[in-house]
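One chain of protein is taken out of this complex; the other chains stay put.
The letters A and B name the chains in turn, as written, and every chain counts its residues from 1.
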Amino acid sequence: MRSGKALAALTIAGALALSMTGCSNGNSTNGGTTPTDTGGTTPVTLSMSGWSLSTTPEFQTLVDAFKTKEPNVTIQIKEYDPNTYENLLLTDMTAKQAPDIITIKQAKYTYQWATGNQLMDVSDIVSSLPSSVTGAVSYQVNGKSYGVPYRQDSWLLFYNKDLFDKAGVAIPDGKWTWDDYVNTAKELTTNLKAAGSAALGTYEHSWQSTIQGFANAQKGDNTNPSGPYFSGDYSYMLPYYQNVLSLQDSGAQVAYADVTTNKLTYQAQFGKESAAMMLMGSWYIATLVSQQKSGDADQFTWGMAPAPQVDSSTFSTPVTFGDPTGMGINANIDPSKLQAAKDFLAFVASQDAATALAGIGITPSMSSAAVTAAVFAGAGMPTDTLSQTAFQTHKTYPENPSSAITMNISTVLNDAHTAIMSESTDPATALAQAGTKVQNKDW
Amino acid sequence: MSTTASAPRTPRTPRATGASGGRRTSASPGPTRHHNALRRRNTALGWSFIAPNFIGFALITMVPIILLFYMAFTDWNALTTPNWTGLANFERLMRNTTFRAAVAQTFYYAIPHIILTGILALALAILLNQKLKGVAFFRAAAFFPYITSIVAIAIVWNLLFSPTYGPINEILHFFGVANPPKWTVSSTWAMPAIIIVGTWREMGYYMILFLAGLQTIPRELYEAAKVDGANAWQRFVHITVPGLRPTTFFVTVMLAIQSFKVFDLIQVMTDGGPGTSTYVISYFIYQKTLGYYSTGEFGYASAASLVLFFICLTVTVLQFIVNQQADLVKPWWSSLPMIVGLVFFALAVWGFCVGHALIIGWGWYLVLFVLCFVAVGVHTSILRRRQS
Partner (left out) sequence: MMGKGLHRVGKAVLYVFLVAFAVFLLVPFFWMIMSSLKKNIDVFTIPIRWIPQVFQWHNYVDIWTQAAMGTWLQNTLILSVVVTLLQLLTGSFAAYGFARVRFPGRDALFLAYVATIAVPWQAYMIPQFILMTKIHLTGKGLWPMIVLQAFGAFGVFLMKQFFETIPEELSESARLDGLSEYGIWLRIMLPLSGPALASLALLTFVTTWNDYMGPLIYLRNRAYFTIQIGLKTFQADPQGSSLNALLFAGSVLSILPIAIIFLLGQRFFIEGIATSGMKG
């Protein structure tokens, strides 16, 4: 009797294993079918994944804008928790319940989903995108494209003009090296203290991106598979870490140890005027504007400048980083819906979508003077020209280049980051250890 | 499926057993045929009790776990067909320096945490089992950390531990400590800080179990002992400890398992950092499956789960054996193989974590340890059969 039960349990397990095995078989056939044209009058309903709908209006904006062009296509947004978005989507994918349009919240997941046969090859759409659309490279896996970017944030220097004035320090002129940044931060701190203000020169959030993102991008193309990012020589990050350690040791910014243990939020640090500068992604523009309007943030004049550079050679087109947000198509989509889905993907990177997104303060993947004008037309935006130049002109490299081992490298580098910033390990040693781990594929 | 199929069969038989007077197992010597019939009836009776829970449990928990045992030997990534890769996942784990650190740190967390939590929970239970005014409030206070959201706990403790602004270091400063530790942002002090918070949070939980256990000890025993002139310590040793044995067994097994698979607290307190100084096995598994930089390597994570499972199983089986031996009259040398076995286990774990062969490789120590334990298990069951 006992062995009978054990056997039966094994049979269930076996059957389940088989059915899991079967998961991926149907995909390729679906993906290959020629789409039926839906440009006609048949109504189509598509599902699309999104998160935090009440505070993230971009999904509804895109859907509404598309509806005016294609009235027959209805798109229903399926809401997910923002912090476990990829986990929840993964469980839905394994159970074949994922929506038709998959929003790729973090580009670094493209590789897993594409090689896991969950995303459809949309190279045809990507190849016909206008050249002013950036970020598509983040969705490439083995030479094919699996997503279309609709949003491309990049990192900038935010500054509080009122605090600069109070300290009697000249505001950024768009031609800053990292040395200029460090010196100004220290000078600001000293002068602000003398002026009776508790604000510090700058604020850097605890994320590894605040340092490694710039180091990777300014080293050169980190998407190059034979570059230092993949070969595991991270000595190029050393000066960046030395800068930030000197800033936190001199008290020109809140130390990492206090940022993490006090759970500081960058919105409060900059918005409540505790720091005169902050390096942050362009998504913060919309947040800051709305928090100043609601009274959560203080009222002060602020502006944006390009990120500091290694030397003057890149002042004309400053080098920075940022990952796009994009849309992909579920590889298992019903063939009758495919054309509508493809139309939607092409639409999200179009001029119309860009204007609609710019209207709600979001940085679209298409950059143009018109888009910049639309973003800066909003109330509460800075009016100086440097802010507009900083917003529009830059070379943005992906933070997480698309590859099989990006996640592992990021993990190793994040461990190095926390070890360095907490001053548990000196930067040279920690970076060398990270390099050895990457070279040995020790993960 | 078979579990459901067998379910209707089981309830029918025991009803007959019940009607015939519910004869029980306990050594009723008689002809073999009678003995076999009794055994069958008892099996049916036992299963009829277990079935309602077992059916749900087997389907919802056991089947996925059996699958996980299979997946540990594949490259399953949750999305595509798993391929059999043999021992590749385990070989990779053994080479992985982060995983080795995680194993070492799992023991580093678990052992002090088990001891501290166990002792404090018992002390609290005994203290709060007295007739005191406001005892309900103090009991609630002791249990409160467990019901407060773990996110809030992590936030507040991080604030308290904050190196420059935190009250704990201010107190240490006050008492003349020149360089107080940086606690959760120091690779040396992060784990002790987590152990403190873990103990603080969970002692109320185990206190509840000890409190329930204390109620099973007849009060008359204490009164009789008092009459005989036994002091508080003697009463504790001779009445409370033996009376609490079933509870203590439950608490130590659960506490050990929960400590070895600690995860939530690490994630919210330090997220494995600084560096890899608070990585534990569960955190490693989480990182490979659902973490911020998840690689979706479910096969690989299953192999790591198997390692954790093996550690917990060892500790649990050890406790089962000790518990079974407690009633037995045994020769003086009978605990020797267990001690030797534990030494081998410690050598195996130590050798694995530091990646160093101590005369023979850690794998051989593991084999020796298993052999010792088989010997202990066989010996115990022989003793039990003889003495029952």
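Just a few scattered comments:
Here, contacts are C-beta pairs under 8 Å (C-beta built on N, C-alpha and C of every residue); 3 or more make two chains touch, one makes a residue touch a chain.
In this text the structure is predicted, and so the values were computed from the model without any measurement.
Though it is not drawn, the left-out chain touches A, B in the full complex.
Touch with the chain that is not drawn comes from one residue among A:Thr91, A:Asn142, A:Gln299 or A:Thr385, which is A:Thr91.
When you scan B:Leu308, B:Leu347 or B:Val376 for touch with the missing chain, the hit is B:Leu308.
The missing chain lies against chain B, touching residues 14-15, 17-19, 21-22, 24-26, 39, 42-43, 45-57, 59-65, 67-68, 71, 78, 129, 132, 136-153, 155-157, 159-160, 162, 165, 200, 204-205, 208-209, 211-220, 243, 246-247, 249-250, 253-254, 257, 260-261, 263, 281-282, 285-286, 289-290, 298, 301-302, 304-305, 308-309, 312-313, 316-317, 320.
The chain not shown here touches chain A at positions 2, 16, 19-20, 51-52, 55-56, 79, 81-85, 87-88, 90-91, 94-95, 97, 105, 207, 254, 258, 262-265, 267-268, 271-272, 274, 281, 283-284, 287, 291, 296-297.
In this section, only the chains that are shown with their structure count from here on.
Measuring from the averaged C-alpha position of chain A to that of chain B gives a distance of 41 Å. Interface residues of chain A, counted against chain B in their complex, comprise 1, 4-5, 7-13, 16-17, 20-21, 23-24, 84, 86-87, 90, 93-94, 108, 112-113, 115-118, 255-258, 260-263, 407-408, 410-411, 414-416, 418-419, 421-422, 424-425, 430, 437, 442-443.
Contact residues on chain B toward chain A in their complex (touch as defined above): 1-3, 5-6, 43, 58-59, 62-63, 66-67, 70, 76-82, 95-98, 155, 158-159, 161-166, 182-188, 272-277, 287, 290-291, 293-296.
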